[in-house]
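Every protein chain of the complex appears in place save one, which is left out.
Each chain gets a letter, A and B, in the order it is written, and its residues are counted from 1.
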Amino acid sequence: MFSLEHITNSIQQWLYSTFNPTMALILECTIVMLLAIGLFAVLGLVLVLMERKVAARMQIRLGPNRVGPRGMLQTAADTLKLMMKEGLTPNGADKFLFNLAPFIVMIAAMLILAPIAFAKGFQIWDINIGVLYVSAVSSVSVIGILMAGWASNNKYSLLGAMRSGAQIVSYELSAGLSIISIVVLAGSLQISDIIASQQTGWWLFRGHIPAVIAFVIFIIAVTAETNRAPFDLAEAESELTAGFHTEYSGMKFALFFLAEYINIFIVCAIGATLFLGGWMPLHIGHWEGFNHIMDYIPSSVWFLGKTFFLIFLIMWFRWTFPRLRVDQLLSLEWKYLLPISMFNLLLITLIAIMGWHF
Amino acid sequence: MFIKEYISDVYRAVSSLLKGMKTTGHYFIRPKEIITQQYPDNRAQMKLPERFRGEVVMSHDDNNEHACTGCTACELACPNATIKIITKFDTTPEGKKKKALDTFVYHLELCTMCNLCVEACPTSAIKMAQTFEHSVYDRNKLLKKLNQPGSKLRAGVE
Partner (left out) sequence: MYRETQIINSGHTILSAGGDLGGAADGGELVINVGPQHPATHGVLHLVITLQGETIQKIEPHLGYIHRSIEKMCESLSYRQFIYVTSRMDYLSAHINNHACALCVEKGLQLEIPPRARVIRVLMDELTRIASHELWWGAMAMDLGAFTPFFYAFRERETINDIMEETCGARLTMNYMVPGGVMYDIHPNFQKRVKDFIQLFNNKIDEYDDLVTGNIIFQNRTKGVGVLTKEDAISFGCTGPVGRGSGVPCDIRKLYPYEVYDKVSFDEIIETGGDSYARYLVRIKEMRQSIRIVEQLIDNIPDGEFQAKTKAVLKLPKGEFYSRVETARGELGVYIVSEGGTTPYRIKFRSPGFSNLSALDHISRGSKIGDLMAIMGTLDLVIPDIDR
């Protein structure tokens, strides 16, 4: 069976046998960093293309089909164009903050990558408070957005940043609560433990209806947290032209754009890890034969398949729904999602205590 | 009851959203519904209806003869001064002097394709062509002379 675990282990062994431990650690860090950056670049290209293709299919169009085979190099060409464009800084902008903001957003997105398990035994940092770490770091990106909006010296940007601040702060609550409901079921904050606890079945199925509700709330909340339609009030191009990144151009804009897609990938990866068992194959009760066949599919394929399914779901939302208004956005959170998820957490706790889950 | 209302609210909202997703999902799994026309590639299949108004042309027959008498009815009918007719005096075999068309100047860049000139023409000398790819790099190329060089009035057209 193909596994990434063997590759990483053999690389590690080779490093430690060839170099002294400090050097090996440094080299390991470098490799991981390069891999992460490479992954980011690839993900950005793939997700943007995927979004455009999904949108096109839903809108009875063809989508990009000119650059490369079936338009696959379209996003690469777009990136090249963005890199060659001049990065303008508006007159009267706070230059330091203006230039810093896209990097903060990007770094925040990069940091969340650390505890995600891409396959069996393929994880950058299996920190024991993995889920907490993700929730904490993901809220840093709002600082970058506020910074961008404020420093742009543009009223549209400021309004967009204000909206984004209110939105992310409130939706963190219900996202956090639905994450906690899985933590309650799994009994651990560590990502690898949570995945291991889904050996016999994914929490989405094992936790009865409350787990499904938690999943739905999680998806809604992370859609809002990543500023995606129908919650894209921070950019809302028909209202605020482009919201907080109105004044950005060239590569600085590309960083915002890339960070948006990386964030989608990351929240979907978290969702897949918590609710759909991460890299764990689909196992159904005592169907031994079926379970064996499922085991033959590599764990990385399982993880990516689940993640991309969730990404597709979020894209589906975007190309179907109109945008909410700013006050409706907040009332949805505070009047519907938060009460429901609190009640739901109560139910899940009850299920966990009584051991009613499968 | 409050709770009941709240739950039915949520139910109605979710079902309306799912209905919308069903519609877009319906099209997602049916690539046959795609209606995109890949324009520059489909030039061969593309056929514009015969009434389509693309530009004004003057029809010439095999003998390089046209039907324009130079009466300037089209010039008068044109709301944008798109057409300018320059006439000359031909000498007929009998020795009489006769007004005839020298140059039919057509400013494509001013034309709104309103068809009034074609309607006004008493001899059906001009008509609308179905071309539409008019872009050029030089504006002067839009200034056209409709009668072909060396062409003359068809016999019998008054």
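As a convention for this text, a contact is a pair of C-beta atoms (placed from the backbone, for glycine too) under 8 Å apart; a residue touches a chain by one contact, two chains touch by 3 or more.
Every value quoted in this text rests on a predicted model; they were computed, and no experiment measured them.
Only one of the listed residues, A:Asp232, A:Glu260 or A:Glu333, touches the absent chain: A:Asp232. By the touch definition given at the top, subunit A reaches the unshown chain through residues 55, 58-61, 155-156, 159, 163, 229-230, 232-233, 236-241, 319-328. Considering the complete assembly, subunit B touches the hidden chain via residues 12-13, 16-17, 19-20, 22-24, 35, 48-49, 51-53, 77-79, 112-116, 119-120, 128.
In this text, only the chains that are shown with their structure count from here on.
Look at where the CA atoms of subunit A average out and do the same for subunit B: the two points lie 51 Å apart. Listed in rising order, the residues of subunit B touching subunit A in the complex are 10, 17, 20-21, 23-25, 27-28, 31, 33-36, 38.
Taken in their complex, subunit A has these residues touching subunit B: 54, 57-62, 65, 316-317, 319-321, 336, 340.
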